[in-house]
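All protein chains of the complex are present and in place, except for one that has been dropped.
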Amino acid sequence: MNNYTPWSVDEIAKWVAQDIEEGMYVNLGIGQPTKVAGFLPEDKDIFLHSENGVLGMGPEPAEGEEDGDLINAGKQYITLLEGGSYFHHGDSFTMIRGGHIDLCVLGAFEVAENGDIANWFLGRPKDIPAVGGAMDLAVGAKEVYVMMDHVSKNGAPKIVETLNLPITGEKCVDRIYTDLAVIDVTDQGLMVRKMVAGLTFDELQANTGAKLIQQ
Amino acid sequence: MNNYTPWSVDEIAKWVAQDIEEGMYVNLGIGQPTKVAGFLPEDKDIFLHSENGVLGMGPEPAEGEEDGDLINAGKQYITLLEGGSYFHHGDSFTMIRGGHIDLCVLGAFEVAENGDIANWFLGRPKDIPAVGGAMDLAVGAKEVYVMMDHVSKNGAPKIVETLNLPITGEKCVDRIYTDLAVIDVTDQGLMVRKMVAGLTFDELQANTGAKLIQQ
Amino acid sequence: MLNKVTESTAEAVSNIHDGATILIGGFGLAGQPAELIDALIEHNAKDLTIVSNNAGNGDTGLALLLKAGCVRKIICSFPRQHDSYIFDDLYRAGKIELEVVPQGSLAARLEAAGSGLGAIYTPTAYGTLLAEGKETRTIDGVNYVLEYPIKGDFALIKAFKGDRWGNLTYRKAARNFGPIMATASKHTIAQVSEVVALGALDPEHIITPGIFVHEVVCMGAET
Partner (left out) sequence: MLNKVTESTAEAVSNIHDGATILIGGFGLAGQPAELIDALIEHNAKDLTIVSNNAGNGDTGLALLLKAGCVRKIICSFPRQHDSYIFDDLYRAGKIELEVVPQGSLAARLEAAGSGLGAIYTPTAYGTLLAEGKETRTIDGVNYVLEYPIKGDFALIKAFKGDRWGNLTYRKAARNFGPIMATASKHTIAQVSEVVALGALDPEHIITPGIFVHEVVCMGAET
């Protein structure tokens, strides 16, 4: 029997949001990471970038105010803050590849203990490969955070010694936020920074496919 | 005794201008080529490009209307036509190197019979090398015309079998306009298209360092 | 007087030949030149290679072009979407070739084409399936993949305002691939919401100078 309740996606998003500092240029990946936007402090200037040529993304538009020309990389309707800007895809990936984005938060299928990430392709026969901007973000952002469930739906660890799935980028993940813990990828190994209340380190280790280090 | 009067720079510029068609995007090099602008037909839309981020250059400004922020590659004051645009150096050389400029007209120290051009550096001990956009224009423009005196100040031919001076670009000149003749650089050799009145082909050949072909 | 404004989308696409490589702007539906694609379907050129970020949505635009059987190959970053069922079926049936390119490499390869570079070393995709068989090089300790330009015979893009010299502005995030595709193709066709008089576009605000645009088709008002 578990003595803990995993963090909800909103709770994980809050942990991520807390670690984002004023003045940072941040790209939030499709899926769970999108939620982070809702928990950023309103009194701080934090700049959200979207691959499709938007810097300074604001919140969702009010109903009836959606504009088909103003969407994010996940093709959701967005708004633009005062001080935001539009630019073309070349310039947008200059920002990403050129190391101008301070932080990107990506979803992932797997993360390896050396920071390798797999998040673009499961590689099963019926799967259609689709990468979008994931590989550019993985190599280009100054820091890469991953936000994902700690284990897969069938209970398999998603943090592993070496990837089983096709890689997105080598040694690029700096920190992992899951529903069970926040873990830093360091030169010494996977350093546990925070755990869900009631969870023991041994329980966390049992759900993880690579060696963890207790802080 | 000569039976001919060499064309003036203005007359050469007129010959060049006559060969420029409506709708062409044209870059006029520093020096003699700048003069071509004054002889373009006013009823045709011809687009003058300047390396420093201007498309649609207009004539010189009226006295007192000069603007230090509106200059051409020769650092002369210019104006902008309605329909002109400004852009940065990256985009400007996308136009040039990417093959979007239909024609550039360059001055030259020497042109070889295979279309090699030397126009950036005399290479003498006291000379300071300075290239500007010359090498980009030479390789990037769809067509390269050269406008120059037929012989140097001391009478040496400037059209030669092989260059004596440091090269700017290989096999890129398509046509040469001098004060004595208009000459096409073709796979067959240097084809004389036009000569100054009173000049014989033999006289022209005598002033030229490579074999000419009479059309 | 030079006038790049073409009367109809049908006329604009009339020279597109079988086997052409066509760059098609848009990210999802934003910036997708739907009317030009409709005209291309009608025109019925075959064996096309399409370069676009996505592989079509629902039963509109690019998806219909695929459905019409005009496309041999698609080069894109993100074919799989919740409503990309037309592409999905063709792909699984082996009826269309797919080259997946990271979005930033797609942009960079279009920019390389537009700016006359022969090839570029990009760090993106190093060590991944998408770099398999590609040349690599380590420069200053970073690993790069050698990528070649993607050149279009034609580009179909959607802009906001245009003039008779082909100058264009865009609207919000519909700008996306339009400006770089315009530079990367031999013949760029832009559909615009409005054709304005020469000089009506501020020279400081023109995003695509007319040099990159060969035809402008008006979907709305001419002012």
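So that you can tell them apart, the chains are marked A, B and C in the order they are listed, and the count of residues begins at 1 in each.
Please note the rule applied: a contact is a pair of C-beta atoms (placed from the backbone, for glycine too) under 8 Å apart; a residue touches a chain by one contact, two chains touch by 3 or more.
From a predicted model like this one, the values you see are computed outputs, not experimental measurements.
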Given that one chain is not shown, what are the shown chains it touches? A, B, C
Among A:Ala17, A:Leu55 or A:Val105, the residue in touch with the chain that has been omitted: A:Leu55
Could you tell me which of B:Ser50, B:Thr178 or B:Thr208 touches the chain that is not displayed? B:Ser50
Mind pulling the chain C residues that touch the left-out chain? 108, 112, 115-123, 137, 139-140, 142, 144, 148, 169-172, 202-205
Since one chain isn't shown, list which residues of chain A touch it in the complete complex. 22-23, 25, 43-45, 47, 49, 55-56, 80, 82-87, 90-91, 93-101, 139-140
Even though one chain is not shown, chain B touches it at residues 50-54, 67-72, 75, 80, 86-90, 92-93, 96-97, 121, 126, 128-136, 139-140, 166-170
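The definition used in the following text is that only the chains that are shown with their structure count from here on.
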If we look at chain B and chain C, which chains touch each of them? none
What chain is the most remote from chain C, judged by the mean position of CA atoms in each chain? B
Centroid of chain A to centroid of chain C, CA atoms only: how many Å? 29
For chain C, residues that touch 2 or more chains besides their own: 111
Listing for chain A: what residues touch at least two other chains? none
